[in-house]
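Here the complex is missing a single protein chain, while all its other protein chains stay put.
Our next item is chain A:
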Amino acid sequence: MMVSARTSGLRRVTDLLILGATIAFAILWLVPVIWVVAMSLKPNAELMHSTAGFLPIPFTLDNYIGLLKLDTVPRWLMHSLIVSVTMTLMVLFVSSMAGYAFARLEFPFKKTLFMAMVAGLMVPEQAVFIPLHTMVSGWGLHNTHFALVMPRVAVPIGVFLMMQFFRSVPKELEEAAAIDHASRLTIFLKIMLPLSIPALTTLGLFTFIFAWNDFLWPLVSATKADMYTVTVGLASIQSNFAFSEGLGQVMASAVFASLPIVLLFLIFQRFIVAGVAMSAGK
């Protein structure tokens, strides 16, 4: 016991040292973000002179006001919202239904269909984005929300996650309902879906973040600046920001565009970490 008291004292010191180092590293991690936020709150005239400093002195909201007057950034934001929300709802819809079928129902060709779905996990977006592009342009559907959403709805990983979740639900819950002659749809809607709200929240959050931040497909599918999502729109001003005088405004648009997703993260961060735990499995 005496020995262990000494070692535990030493242990506490090293614990504190590690914690201190971690805090220092975390501050370093945040520095670029704080700097960008500070720049977005400074007048452009000041930024032409110097970009140094982490405090917005002198302070101004002009960059944000100018942004709202421009109308493009709010429009991009709206497209991102429409696309991300629709995509999230559709992913939840198709994944939970298919996941339920794979987890709980018996049907011919189940194994084959399952393998066909799992194989899709191996195909990266980069392998199909060109044929997708020619397909969508054949239908004349570029620059539509439909084209931005649909190719990214059938994600095998979503089905996989929902299937894993439904498998963990005790069978007895369903059997009781089946004896009462409830249809599969009733069982699914009244029993399974309410139980799976945590799983659906997690899948939904990840889908939303993915949809919001996706770059390659919106970049090739939305060719008109009017139809850009906020990620693509920001990239389009970024390539020539060096020549523009509106550095403060560019920084403001980056902050403005990130606000919804950061808010979502702060509200739901518990679910996000729990969701990773769930998807990692054992």
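The criterion applied here is as follows: a contact is a pair of C-beta atoms (placed from the backbone, for glycine too) under 8 Å apart; a residue touches a chain by one contact, two chains touch by 3 or more; residues count from 1.
Assume contacts and distances are computed from a predicted model.
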{"item": "Chain excluded from display, named as in UniProt, from \"Lactate utilization protein\", \"ABC transporter substrate-binding protein\", \"Multiple sugar transport system permease protein\" or \"Menaquinone reductase, multiheme cytochrome c subunit\"", "value": "\"Multiple sugar transport system permease protein\""}
{"item": "Sole residue of A:Asn44, A:Thr207, A:Thr231 or A:Gln249 that reaches the chain not shown, by the stated touch rule", "value": "A:Thr231"}
{"item": "Option from A:Asn44, A:Asn63, A:Ser95 or A:Ser196 whose C-beta touches the chain left out", "value": "A:Ser95"}
{"item": "Contacting the left-out chain in the complete assembly, out of A:Leu41, A:Leu67, A:Leu148 or A:Ala257", "value": "A:Ala257"}
{"item": "Hidden partner interface residues of chain A, rising order", "value": "3-4, 7, 11, 14, 18-19, 21-23, 25-26, 29-33, 35-36, 39, 47, 50-52, 93-95, 97-98, 100-102, 105-108, 110, 113, 116-117, 120, 122-135, 150-154, 156, 159, 183-185, 188, 209, 212-213, 215-216, 220, 230-232, 234-235, 238-239, 241, 247, 250-251, 254, 257-258, 261-262, 264-266, 269, 272-273, 276-277, 280, 282"}
